[in-house]
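Here's the structure we're looking at; comments come further down.
Removed from the display is one protein chain of the complex; every other protein chain stays in position.
Now for subunit A:
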Amino acid sequence: MFKLNLKIALRNLWRNIGITSINVGGLAVALAAFMLLMMYFTYETSFDKKNPNFDNIYIVGRTFPDFKTNYTPPPFGKAIKENFSEVVAVGKMKKGGFELAVSSHTSTVFTKQQLFVEYEAAKMFNIIPEGGLKKPNGNEFLYYLSKPYMQTLFPNKKDTKPEMVSIGSRSAEQFGEVRGSIVPDSHSNISFDAVSIVNEIGTGESYGHPNYFTYIQVKPGTDIASLELKINNLYHSELTKNGMVDEGEDVTETNAFLDPLKNQHLKPKAGSDANYKVLIALSVLGFLILVIACINFTNLSIAQAAKRAKEVGVKKVMGAYRFQLTIQFLIEILMQCLVATVLGLIIAEIVLPKFNSLFLVHLSIWNKENGLIWQLPVILLFITLIAGIYPAMVLSGFKPAAVLKGNFQTSRQSYWLRNSLLVVQFSIAVIFITGLLIINSQLKYMRTQDVGFNPEQVVYVKNLVYYTKPEVFAPVREKIMKIPGVKAVTVANAIPDGSGMGGNGYTVEGKQHSLSFLDVDYDYFETLNIKLKEGRAFSTSFQADAVNSAILNEAAVAKYGIQNPIGKTIRGCNIDYTIVGVINDLKAEGFEKAVEPTIYAINNPCGNPKTEIMVKVDEQRMAEVLAILKSQWSDINKRDGDNFRYHFLDELYGKLFAKQEQLQSVFFAAALLTIFIAILGLFAFAKYITNGRIKEIAVRKILGANDLQIFKLINTSFFVMVMIANLISWPLAYILTKKWLETFAYRIEIPILPFVLSALITIMLTIITVTIQANRAVRANPVDALKYE
């Protein structure tokens, strides 16, 4: 009997190949989206999960009145280990701040994420170099490089002996020993490309040096809440004991907390849980798409039910039980779902590279760790039941006496169900279309707005030498300026790429506020083409500029409410600065944050070292200038001139838009997918409705209705449904996009056009889809339709 049922099923599917393809194809596309999002979910939620101590590792963090941080002072870890027996291990880590050149005789690599790790922490996190984890002797540093770097430096190395490398500029003649290579686990919270394993870091540093990450490993089953309380009490007593609490200061203003390792990637206490929220939103989206696709499948199957009614009737007459028929239809749908799953896998595989580059991950369908092996069968059963149970019940429930005479109708209730479903589908589609259009508008605004400076044609050159004093940088500037095509050169302690600035307290006319400071050199404003509002830029003609001149931005002037600021004094870092100029605000941190009130000065003893060299180049001569800079760099920048490395500033600044561009892509895909699924659902529904109205159409035609009138007749109800969907979605889309726009300090007003456009798009697509379906019924000879009676 199975063979015969299979034959019926296959022949049936083949005969309705169009509908079958749409049905299976639609499900496959939704499944592909779901599988990708599920793989992403599994990946994002399983950082460090392979670590056998995963559930017992916690990071120690600290809470201040207005922020939380994971940076802790080094003696604290030691104190924890000594005081609490339930803590079995404590390990500290520290990030290296610089991009460092590491050179062998033949080549050079640049380590971007140097990590200092205590031996205990390395054990805790399975940071194991090739050849095994060795315990350092005394104060020994065991330095390892990531495997690709090691292969670049020593391509022919076969043995496991240590190698000597130069670290930093070769001219600095600093050498070190690389013990070997290590393959960092890319699926861990601890990421690095070079690691130094030591017995203890931060020795001799006090509670005033909170620059370390402290990880603890507790005994399984430890009461974390009580341990956290004890650790917090210890923290307070240590602060007091070490003289870290000033008179009148309340020691309980800062507290220590424990945060489990499993929270570190997505929702660390000291940090943002935005990624977690995004992940949940994406998962809900994936699940919604799948469920909607399943229900669509149901709709299409039921729309096809008429064709199977006779088969059901005949089989029942011959003695088939309803149960047998239900199973038969479920198996048929299982087969279709199986095909959809395989197709979905193929689609997912095709889309994966794009997905990976969008979400900056390296997912693979063939990776056993992604969980697909057990998830796929579960999904298959789930969608078969969701998509199949209703059609199977409807089909197997046909009354033979009626269907064999050609009468069958599904109930009024299912009609309502499907109407509502269609409205829901279109509502979701409208939200995504409107959202996409509004995101587009905001991005367009961000790209076309004046950001207050011009990052184009500015080359940012990487450098480790401190050019804090203008006289030290002067010869470098002089040499660079000699290159034909160079328009301006400067150095500063930060580049405008959203990386943030330092802050300090400054006083004007007795009013003290905290300002961001940016330490610059001559020609900073010229290089970045920043417009002056009042006064002048720094100039070598004014000797005081290198001592105590300052330039404020508009926001700073506004903060103090200074009238006629030029010539007034602003005091900070024990210097009385004279304000010589005011510049327009520049959106160096993008559009999300409001421009910080900022002071620009050449001399700032409280500031950070100036290392960031920027060169403004003539548009026509960029290639030429870069070539000359490269060839002369070792001469220009004698102390760090081995390697000329640069970025284009506009590209770095553009990265501030990356998150929004990612969102734009996700919305684009979601809008396409939801509208595609909605149209599929509509297609099925329109087919069902027109099939049910063939007789009515025939009668109307015989009574003289023309084609247009009939199209109008069939389209009207769908038009109403899509309008309802739009009406439901508009306020929702408005609220959601308003919320999103509120994350920007600089944003557009919500335009009306996206709402009108999404209504037009959905209505157009609806009319086209329904008309295609109705066309068949309209073209049919009315006599044929009535002959069925």
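Everything below uses one rule, namely that a contact is a pair of C-beta atoms (placed from the backbone, for glycine too) under 8 Å apart; a residue touches a chain by one contact, two chains touch by 3 or more; residues count from 1.
FYI, contacts and distances are computed from a predicted model.
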item	value
Listed names "Acetone carboxylase subunit gamma", "Methionine biosynthesis protein MetW", "Nitrile hydratase subunit beta" or "ABC transporter ATP-binding protein", matching UniProt entry of the absent chain	"ABC transporter ATP-binding protein"
Residue touching the undisplayed chain, where the options are A:K269, A:K310, A:K462 or A:R747	A:K310
Contact with the hidden chain (one of A:I128, A:I224, A:A306 or A:A320)	A:A320
Residues in subunit A touching the chain absent from view	1, 4, 7-8, 11-12, 15, 310-311, 313-322, 399-401, 404-406
